[in-house]
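Now for chain A:
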Amino acid sequence: MSVALNVFTIAAVSFGAFFFLAGTVGLLRFPDTLTRLHALTKADNLGLGLIMLGLLPHVAWPFGALKLIAVWVLVLVASASASQLIARKVRDT
Partner candidate 1 sequence: MPPEAMASPNAGGFLVLALALPVAGILLVFLAGGRYGRGITLALLVAGVGIASVIAGGVWRTGDTVTYLAGGWAPPLGIKLRADGLSAAMILVTSVVTLAAGLYAPHEFRVPPGKPETRASLSFWVLLLSVWAAMNAVFLGNDLFNLYVALELLTFAGVPLVCLSGTPLTLTAALRYLLFALLGSALYLLGAVLLYGSYGTLDIGLLAAQIRPEPALWLAIALMTAGLAAKTALFPVHIWLPPAHSGAPPAASALLSALVVKGSFFLIVRLWFDVAPRMTGAIAGQILGAMGAGAIVFGGVVALRQARLKLLIAYSTVAQIGYLFLMFPLAAEPNALAGGMFQAISHAFAKAAMFMAAGLMAGVLGHDRIADLSGIGRALPITVFAFGLAALSLVGVPPSGGFFTKCLLLSASFTAGQWWWAAVILIGGLLAGGYMFRALMPALTDPEIPLTLPAPVSRVREIVVLALAVCAFLVGMFPQKPIELLQIGRVHLPEVAPP
Partner candidate 2 sequence: MSIATIFGICAACLVGLGLYGLIAQPQPLRKILAFNILGGGIFLLFGAVARRGAAAGMGGDPVPQALVITGIVVAFSATALGVAILLRLFEETGGTSLRDTPKESQSEETNS
Partner candidate 3 sequence: MNVELVFSLGLALLILAVAGFVIVARGSFAAIVGFVAFGLMLSLAWMGLSAPDVALTESALGGGVTGALLLGACARLRRASDVEETLGLVGRGAALVLCLGVTTGLVGVVLCLPDPAPTLAPVAKQSLASTGLGNAVTATLMVYRALDTMLEKVVLLLALVAVWSLAPDRFWGGRPVFGSRQEKGGPLSFLARVLIPIGILVGIYLFWVGADAPGGAFAGGAIIAAMGILGFFAGVSAVPAVSAFRLRVALAAGVAVFLGVGLAGLAAGTGFLTYPENFAKPVIVLIEVAMTLSIGVTLALLVVGPPGESFGP
(Lines give C-alpha, C1' and ligand atoms only; values in the text may rest on other atoms or scores of the structure.)
Protein backbone atom coordinates (compact mmCIF):
# COMPACT_ATOMS: atom_id res chain seq x y z
CA MET A 1 0.00 0.00 0.00
CA SER A 2 2.60 2.53 1.09
CA VAL A 3 4.79 1.57 -1.87
CA ALA A 4 1.91 2.25 -4.24
CA LEU A 5 1.26 5.58 -2.57
CA ASN A 6 4.90 6.52 -2.81
CA VAL A 7 5.00 5.62 -6.49
CA PHE A 8 1.87 7.70 -7.00
CA THR A 9 3.42 10.65 -5.17
CA ILE A 10 6.66 10.47 -7.12
CA ALA A 11 4.83 10.22 -10.41
CA ALA A 12 2.41 13.05 -9.68
CA VAL A 13 5.04 15.42 -8.32
CA SER A 14 7.37 14.67 -11.23
CA PHE A 15 4.60 15.37 -13.70
CA GLY A 16 3.81 18.56 -11.85
CA ALA A 17 7.42 19.66 -11.96
CA PHE A 18 7.50 18.86 -15.68
CA PHE A 19 4.52 21.14 -16.27
CA PHE A 20 6.27 23.92 -14.37
CA LEU A 21 9.29 23.44 -16.57
CA ALA A 22 7.12 23.51 -19.69
CA GLY A 23 5.39 26.64 -18.50
CA THR A 24 8.70 28.36 -17.90
CA VAL A 25 10.01 27.35 -21.33
CA GLY A 26 6.81 28.73 -22.82
CA LEU A 27 7.24 31.97 -20.91
CA LEU A 28 10.71 32.36 -22.31
CA ARG A 29 10.12 31.18 -25.88
CA PHE A 30 6.60 32.19 -26.91
CA PRO A 31 6.34 35.25 -29.14
CA ASP A 32 3.91 37.63 -27.42
CA THR A 33 2.40 38.43 -24.04
CA LEU A 34 -0.90 36.62 -24.51
CA THR A 35 0.60 33.31 -25.60
CA ARG A 36 3.18 33.52 -22.82
CA LEU A 37 0.39 34.10 -20.36
CA HIS A 38 -1.41 31.08 -21.74
CA ALA A 39 1.63 28.85 -21.33
CA LEU A 40 2.36 30.11 -17.86
CA THR A 41 -1.09 29.86 -16.31
CA LYS A 42 -2.08 26.59 -17.96
CA ALA A 43 1.09 24.79 -17.08
CA ASP A 44 1.53 26.24 -13.62
CA ASN A 45 -2.00 25.62 -12.46
CA LEU A 46 -1.86 22.08 -13.74
CA GLY A 47 1.61 21.57 -12.32
CA LEU A 48 0.66 22.87 -8.91
CA GLY A 49 -2.51 20.75 -8.96
CA LEU A 50 -0.50 17.62 -9.67
CA ILE A 51 2.03 18.38 -6.94
CA MET A 52 -0.80 19.03 -4.51
CA LEU A 53 -2.44 15.76 -5.52
CA GLY A 54 0.79 13.87 -5.10
CA LEU A 55 1.33 15.23 -1.60
CA LEU A 56 -2.23 14.59 -0.41
CA PRO A 57 -1.62 11.02 0.84
CA HIS A 58 1.17 12.24 3.09
CA VAL A 59 -0.66 14.90 5.10
CA ALA A 60 -3.00 14.65 8.04
CA TRP A 61 -6.62 14.06 7.22
CA PRO A 62 -8.77 16.13 7.05
CA PHE A 63 -7.22 19.52 7.96
CA GLY A 64 -3.84 19.08 6.33
CA ALA A 65 -5.48 17.94 3.11
CA LEU A 66 -7.97 20.79 3.21
CA LYS A 67 -5.13 23.25 3.66
CA LEU A 68 -3.34 21.83 0.62
CA ILE A 69 -6.47 22.03 -1.50
CA ALA A 70 -7.11 25.56 -0.27
CA VAL A 71 -3.60 26.57 -1.34
CA TRP A 72 -4.26 25.28 -4.83
CA VAL A 73 -7.66 26.95 -5.12
CA LEU A 74 -6.31 30.26 -3.88
CA VAL A 75 -3.47 30.17 -6.37
CA LEU A 76 -5.99 29.41 -9.11
CA VAL A 77 -8.09 32.41 -8.15
CA ALA A 78 -5.07 34.69 -7.89
CA SER A 79 -3.43 33.61 -11.13
CA ALA A 80 -6.72 33.76 -13.03
CA SER A 81 -7.32 37.33 -11.86
CA ALA A 82 -3.74 38.37 -12.46
CA SER A 83 -3.71 37.02 -16.02
CA GLN A 84 -7.07 38.70 -16.70
CA LEU A 85 -5.55 42.00 -15.59
CA ILE A 86 -2.44 41.54 -17.69
CA ALA A 87 -4.49 40.51 -20.71
CA ARG A 88 -6.72 43.57 -20.36
CA LYS A 89 -3.71 45.80 -20.15
CA VAL A 90 -2.36 44.23 -23.35
CA ARG A 91 -5.72 44.68 -25.11
CA ASP A 92 -6.05 48.31 -24.06
CA THR A 93 -2.63 49.42 -25.22
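The candidates were selected such that all candidates are chains of the complex that A comes from, given by their letters.
Rule of thumb we're sticking to: contacts are C-beta pairs under 8 Å (C-beta built on N, C-alpha and C of every residue); 3 or more make two chains touch, one makes a residue touch a chain; residues count from 1.
Keep in mind the model is a prediction, meaning the values are calculated, not measured.
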item	value
Candidate from this complex that touches chain A, chosen among 1, 2 or 3	3
Candidate 3-touching residues of chain A, taken from the complex the two chains share	74, 77-78, 80-81, 84-85, 88
